[in-house]
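Right, one structure below, let's go through it.
Only one protein chain is missing from this complex, and each of the others stays in its spot.
And now, chain A:
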Amino acid sequence: MSSDLENFVGLSSVLTGISTERLAPEIDQVGLPPLFLEFITPRVTPDVLSTLLTQYANLAGDNQSPDQIAQAVLMDGTLPADTQTAKAARSIMKLWLLGVWYQPYDAASFKKDEQTVVSDQAYINGWAWKAAQAHPMGYSEMFFGYWNTTPPSLEDYTGVPANTQQGASS
């Protein structure tokens, strides 16, 4: 049986399209996955999180494709689902992309639409920057003069080939 952390990383991969190996590398000097899981648990509530992770685990266990799992978690037919699990999943998606937690609904003292930057490393390592083949505002690890050259490919940044991504460059 997979742990909550493994299911959280698997679910996150399905939601973002980024591989689990990149979201949670074996050698991970930053350690965002456990930080994120701990951060969101009281905010989505343990019950909703358990339901969401169980839903993911069952679908993955049935060998559903990532797209099928994402559809099941996020959608109600052709419309976005209005369930707490779907809302939590959308916030998890944004969390990985931006490093910001968007509170999806009221939960204990956490009020809907509150926004929190989870940590400096969460912001720096947001996947939106890599998807844009760029770097976060105020932080760059590129060498001097990088701005004058073509950025590395989308695949280099994210592991996702650019050929199927509108607007991306390879």
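Throughout what follows, a contact is a pair of C-beta atoms (placed from the backbone, for glycine too) under 8 Å apart; a residue touches a chain by one contact, two chains touch by 3 or more; residues count from 1.
Here is the rule we use: contacts and distances are computed from a predicted model.
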**Asked** If you look up the hidden chain in UniProt, what protein name do you find among "ABC transporter ATP-binding protein", "Molybdopterin synthase sulfur carrier subunit", "Cytochrome C" or "Na+/H+ antiporter subunit C"?
**Response** "Cytochrome C"
**Fill in**
Missing-chain contact among A:Gln29, A:Thr78, A:Ser109 or A:Asn163 belongs to A:Gln29
**Message:** Suppose we count only contacts with the excluded chain; which residues of chain A make the list?
**Reply:** 19, 21-22, 25-30, 120-121, 124, 130, 138-139, 141-146, 148-149, 152-153, 156-157, 159
